[in-house]
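As you look at this complex, bear in mind that one protein chain is not there, while each of the others sits in place.
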Amino acid sequence: MSATELLIELILMPLVAFVVGMMMVLMMRRIAAKLQRRIGPPFFQPLYDIVKLHSKKTQVSHGLIHDIGIVMAMGGYIAAETLLPVPGMNGIAEKGGIITLLYLMMIPSLGLALGVGQCANPNGSIGIARALTAMLAYDIPLVIVVFGVAYAAGTTNLIDIIAVQQAGGFETWGATQMPLLAIAGLIAMHASLGKQPFEIYIAPAEIATGPMVEMGGKYLGGLFVMQCFQLYTTSVLYVCLFLGGGTNWFDFLLKSFLVLAIPMSIAYLFPRYRTEDLLRLMWKWPVMLGLIGVAFVFV
Amino acid sequence: MSTNLVLIIALPLLGAFLLPVLMRSSMAIALWSGPAILIYGCWIIADLWLSGFAQPLSVAIGGFAPPLGINLYVDSLALLFAFAVQLLGLVFWPFTLDQESARRQSLMLLLVAASTGLALSGDLFNLYVFYELAAVATFGLASASGSGAAYVATLRYLILSGIGSVLTLFGIALIYSQTGTLNLAHLAQLAPEQLHNSLGLTAFLAILIGIGVKAELFPVNTWVPEIYATASTRLSAFLAGLLSKLALLIILRLLLLIFHQPEAAQVILILGILGVISGELAAWRAREMKRMLAFSSIGQLGMIFIAMALPDGKGMLAVLALSLHHLIIKSGLFMLAEDWGGALERLRGSAKASPLGAVLFVLFSLSLVGMPPLPGFWAKFVLITELAAQVEPLYLLGLAVFLLATVVEASYLFRVAATLYGSPAQDTLSEEIPKTKGLSLLTASLFGAGVIAVALLIAPVGDGLQAIAAQALDVDLYITTVSPAVSGGSQ
Amino acid sequence: MMLTLLDELLLFSGATLLVALFIGRGLAAGWMVTILYGGQLLALLKMAVLGYEGGTIASSLTLEVMGQALSWRFDALSWFFALITIGSALLSSWFSCGAWERSYIRQGGNIWLFHTAMALNVFTMLILLASGDLLSLFIGWELVSWAGFLLMALAGGVAARAAMRYITYAMAGGMAIFGGLALIYTASGSLQLEAVTTAVEQMSGAKLWLLVILFGGGFGVKMGLMPFHLWQAPAYAETPGPGSAFLGAISSRMGLFAILLVLVKLFGIVKIESLKVPFTLIDARDLLAWIAVFTIILPTFTAMKQNDARHLLAWHGIGQGGYMLLGVVVADAMGGAGGLLHVFNHATYQAALFMAVTAVIYRTGTSDLNKLGGLVVRMPLSFVVLLIGIIGLAGLPPMNGFVSKWLVYRSLLNQGMPLLFLAAVIGTLGTILSVYKLIHNIFLGQLRVEHEHVSEAPWSMMIPMLILSAIIFITGLMPGIPLEWIASVLQTVGLPVPDYTLGGVESSSGSLDMIWVIGVLFAGFGVGALVFYSAGRSKRVHQLDNYAGGHFLSADVRYQYSDNFYAGLMHLIGGWYRGSFLWLERGITSLVEFLSLGMQGLYRRANAEFYLLTTALFVIAWVVI
Amino acid sequence: MGSIKQIPVVEAKRTNPLARVFDDLVRFCRSRSLFILHYCTGCGAIELPPAMTSRFDMERLGIQPMVSPRQADILLITGYVSIKTLKRVILTYEQMGSPKYVIGICSCTVNGGMYWQSYATAKKLDEYMPVDLYIAGCMPRPEAVIAGLQQLMDKIHSGEASSWEDYYRNYDYYLGNQQKLFGEDWQTPTDVISEAKHYDLLSEGTLGDHTRLLEQHQKPLEALEMRLGHEQEEPAK
């Protein structure tokens, strides 16, 4: 892996992630529209939104930490992309395993939390407190699932995990080997996206979109970009863990869009959970499923 | 040279009776005669000690041979205690000049004479006589402070020690009926056949409880808190520090020389454990300085009893180390208690008033609790290793109780330290806060220096104690020195 | 007798103590003591060969007391811990000189006593670390616990009460160790390390169990393991500023040093693993692991409820101690390295956090989280130090905390312990939540009117904090540096050694290279900044120009959310850990109270003679039967 | 004082072609992605939900409702504007990020509508803030609202909808009207004058006697800049 190739990969992977991420955002809004019998936004709508937000003349900032927060949010995910192996490009996946990836995905939420903290708006602080509690809620099943997969594959290196799954074609996929873990992983992934049933921390009615209350212009644009990255990373991570990664680009994208479509269609049919109910739900079903799944892995 | 050993008992005895007469003629001479006698006594012992004291020697009083006459058995252990008596007598000399100081000084001389006798005498009945003499002297001194509480305490102590001495007499009578002799060496020879039966054991137990009154043994030490709280601190220091150790020495001699039955050791162990538990926990509740020190000395002596209960003399070094350590620390603490006597709450913030007193208190508590470089730790270490070597569960129980007691001890001693260093309550004026001063502070710092000295040169002191212990354990040596003619008779 | 390097170090430390003791009055005393600590560090670095190749340096002083031989020597393990001790002492005393010292004196503190206590603590810790055999270990242990008591009881009032509680726990622990020592002495005849290891070989199950419980319990008290952790938080929080930084960094890790020396080196993990808990399938190692894991979770969630910054950090100190023990107890290559690296990392960021909080107290006069807010605009450097500290404490990538936690997780993963892995992660998440509460309530949100004219902490306090944050970042970037020392420590203790590189750890089943990860992270930040700053210039607005649902904000309205920070979470799990073993402590104290009441009653009896006769009759009857 | 004729100023096109293409793209994106502020000032707002949901679906035009003024571009003044609501509307308008557009829906915003006689409602909305578009009708149907929005989108695309600059250019006129209505000590927490400097839209109309009146009683509004000052030598208390 020569240096120049690696450099190209490090630049290309985030770009691909951004583009695919925007497609995923579009798919999400189209699914929502179709469920509500609406036509839904035009094809390039996410791009328009981002360009418009970045081009706004007023960029209200509450201080240096507010700016750094948004930069950390975007930067964290850009770094996380390079650890996610995609067909043809492995980036620096073997330099840091799956645990490092999970931690890198926590950096944006901490960066955002710092930025929102400086906005000095209680709505934002309440939103962040709920977001971190939600993170505590969905991270536990996620960690059980990751433990199960890593222990089954015997390594934390994502490339090897994918290699193990692709060895026997469909039978050796994570989902077929460990179905319970796959389901638990799906629920945990859905909660980590922070979409409809689990979006207590963006709750527009109660706390005026929580953390994003003081985010205008390029700050909101940065969060929209982060949302694209978030959708991409979560779905690709799920694909790598359970659906055997992508042999070629077409089936890789098909799998990740399908994986994302399931929670999206569930999302827009349910009202919002309260924080305690979110915790209770997340610590009851996915954790039970996960532990039983891990028990099977041990057997 | 050995003959003048008798002087160290005779002279104070003589002085005790002559003093009131001398007092009438001229005050000056009378005041200084007491300390002079004591200094002369110390000089004799020191001279004997320094002139190379290899073998123990037996002094027959009045020229009569041992089985009939009374002899003084002087080995390094006895000499150490005798020297301690003379020295502490001097240190705790009641210098206060009031109208009955003559009575107080003569009683003090009497007490010193009796104690030296207890340390040296080799005859059982002689021990009993000196024991009674010491008891009487203590009654006199304890009630000297004249307060109502002192009288009540002395009365209770009188009754208790009276019954105790009756029991001791019963025990001695039993022994005499069995063996026909009262000389310890002789008894040691006859003991294996005659006294190793249940009758012998009863005799020993009777003597144990009788003398136990003075040695603050568990059930019979109820007099301790009252006497120490009401008597003058100098007397209670002398009593707690030394007299209880001498009574203990008698029991030790009996245990080593005559009674080797395991039941005896077990009784002492059980009573020792109960003593430790009751002493330490009662001290935890104590709200008043002297009472707390009294309970703490009960606990410490309980520990020494546990050490004594170790089979075939393994605990000898521990007993010696613990008793000497307790002697120094308790006397120092009592000296501090002279000014800090009252309720503990009153002491709040007095560290600022008398920083040296507070530092000394912390030093003594640290050594009592067993902070490593200080001697207390080494004494505890020796006891702990011996206790852990035993197999029976009772000894392990003793070990556990000993450790827990140290924890309780640390917490109540350092609660006092915390109040000392705490900030004084707002309303107390600065001069109301008690300050340690004058002679008592001087003696306390003397003891503090002693503790630090022992801590620094712990190695030589350790070897010295080991030599003394070894010599004390050697029963045959005892018999041969006392009655060379009759040697070879014993086991 | 020739002065070995170890003698030099101990003499130097003794000299510092004497200097502090005798000329500690003047204001220059603080600087002098700091320079002497620097000297001690140089003396220690001269012995750096221990850290890299291992081996031991013996002290020329040997004592022969009461038939016990006492010797002192340094090996890689003690060198590693000594490095952390002297490092944190140097920085803490540097922090205490200058401005903080003046304010401490103005508030009536006794600065001479403070410097002496710190010097005494360092000196006693060095003696403990240099212990050559079990007896010198115990002596060092007692000295350290008493020196700790002095430093904690310094501030009087609440601190004195916390120190009293500490000393009761420490004495209980000390006596447990003393009992264990005695048992070993009888079994092996002497307290030298070699003799003890041979004796332990053929030790039977029950006796070894007793030893493990006694030693584990005794050392666990100092480390603040689960049942005995109640004393640590108030004691460390109430000590004056730099004192709490020093204590929080290293003091409770002495327990881990002793556990490493006794349980791991002498007994050996494999021996401990052989001890089975009757009719359950877990063995002693699992028991220790589960105690460590509970020590991680419960204190972390208690920390979340604290309203005082110092108490929050002190509770975290206990929680992180659990990670170290967990790493050491799992005892595979990654676990041991993880546990020990966590000792180093925790020392750095705990000291930095305590110093930052002390700087805030120095400037605003309070550490109550509900009375602060928005200080980032007035104390930016302290904010940076606290931020780097909390990233380290939470164990997130750029900082060193992440590397040691990653190692512990990998070892749990390799050994296949899902429940322990899960519990450790719950601990980490709990830490992330409560550290965000710390930084949000102090530095973010609305600035209070009375804090408008607060300025940055003075340079004498700021430099040590910045040095510590630099260390945190550098050891995060290149964990190879501390891992090298830890490799030789693992060899001396007898645990497997991972093959480390400068950037992290190389292994077949997934490796970590922090230089790459952090490089990519900062590249990502660069790209993010590029995108962010290419769009229009941002305009700063006043904190009252804020969305409030159409309400006109004014300065007298406190528009800040800080009380009951995680309401949702607390609503669900608030009731579970009310006092976390407070009931155990209260139970014991009331038992002792009750017993002592009984005993005192015994002595008040009037008819003492009745006792005398009954005992006499009882004894005689017993003899006759 | 007669109402100032708003001459729609078309943004000057930049010279070099690349910049022009970029400006065109930006204007296109601005027109195709509009965020409406979810703030129902009057009775007309009842028409907005049907416009957004399935039957008329504004999202196909790229229009989304947003909650906080910071995120929104369009402020819909729906229905009569009482003096009390006008205060909040002005505060919200100043908190919105420019380029921002104000659309007056319902005839009450145009000329007071059926409340034209009332002492409590504002008749001429554009005295207090620049209004881009009016949609007449006593609650115009969703089709009319969408038609109006499409008209706004074309204006944005062509670059005419820059009336927000007018607020900064003639801030003194607007402030005067506001002070006439709300009294002398009227002040919003946003520092409009420094914002005008920020967008360099400071013209002679920005500062006048009304702004001087504002300065007299204005509470300090400049942002708390991060500083490393060490003046406060001794600590608190």
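Letters are used for the chains, namely A, B, C and D, taken in the order the chains are written, and counting of residues starts over at 1 for each.
Throughout what follows, a residue touches a chain if its C-beta (ideal position, glycine included) is under 8 Å from a C-beta of that chain, and two chains touch if they have at least 3 such contacts.
Just so it is clear, contacts and distances are computed from a predicted model.
Asker: Unshown chain, UniProt name, "Multicomponent Na+:H+ antiporter subunit C", "Sugar ABC transporter permease", "NADH-quinone oxidoreductase subunit C" or "Membrane bound protein complex subunit mbxM"?
Answerer: When "Multicomponent Na+:H+ antiporter subunit C", "Sugar ABC transporter permease", "NADH-quinone oxidoreductase subunit C" or "Membrane bound protein complex subunit mbxM" are compared with UniProt, the left-out chain turns out to be "NADH-quinone oxidoreductase subunit C".
Asker: Looking at the whole complex, which visible chains does the left-out chain touch?
Answerer: It touches the following shown chains in the full complex: D.
Asker: Return the single residue from D:R30, D:R70 or D:K87 that touches the missing chain.
Answerer: From the options D:R30, D:R70 or D:K87, the contact with the absent chain belongs to D:K87.
Asker: Using the touch definition up top, pick the residue from D:T53, D:S118 or D:Q151 that touches the left-out chain.
Answerer: D:S118
Asker: Kindly note down the residues of chain D that lie in touch with the hidden chain.
Answerer: 3, 83-84, 87, 110-112, 117-120, 122-124, 127, 180-182
Here, only the chains that are shown with their structure count from here on.
Asker: If you tally contacting C-beta pairs, which comes out ahead, A-C or C-D? Let me know.
Answerer: It is A-C, judged by the count of C-beta pairs in contact.
Asker: As a test of understanding: of all chains, whose mean C-alpha position lies farthest from that of chain A?
Answerer: If we average the C-alpha coordinates per chain, B ends up farthest from chain A.
Asker: Measuring from the mean C-alpha position of chain A to the mean C-alpha position of chain D, what distance in angstrom results?
Answerer: Measuring from centre to centre gives 36 Å for this pair.
Asker: Specify, in ascending order, the residues of chain C that touch 2 or more different other chains.
Answerer: 374, 376-377, 447, 537, 539-541, 543, 546-547
Asker: Specify, in ascending order, the residues of chain A that touch 2 or more different other chains.
Answerer: 55-60, 62-63, 208, 213-214, 217
Asker: Every touching chain pair, please?
Answerer: Every pair of chains in contact is listed here: A-C, A-D, B-C, C-D.
Asker: In the complex formed with chain C, which residues of chain A make contact?
Answerer: It comes out as residues 10, 14, 54-63, 65, 67, 70-80, 82-83, 92, 94-100, 103-104, 106-107, 110, 113-114, 117-123, 125-126, 128-130, 132-133, 135-136, 139-140, 143-144, 147-148, 150-151, 154-157, 160, 200, 208, 213-214, 217-218, 221-222, 225, 274-276, 278-280, 291, 294, 298.
Asker: Which stretch or stretches of chain C touch chain B in the complex?
Answerer: The contact residues of chain C facing chain B are 63-68, 135, 138-139, 142-143, 146, 149, 153, 156-157, 160-161, 163-164, 167-168, 171-172, 175-176, 178-179, 181-183, 185-186, 592, 595-600, 602-603, 605, 608-609, 611-616, 619-620, 622-624.
Asker: Over in the complex, which chain A residues touch chain D? Could you list them?
Answerer: Counting only chain A, the residues touching chain D are 29, 33, 36-42, 44-45, 47-49, 51-52, 55-60, 62-64, 204, 208-209, 212-217, 220.
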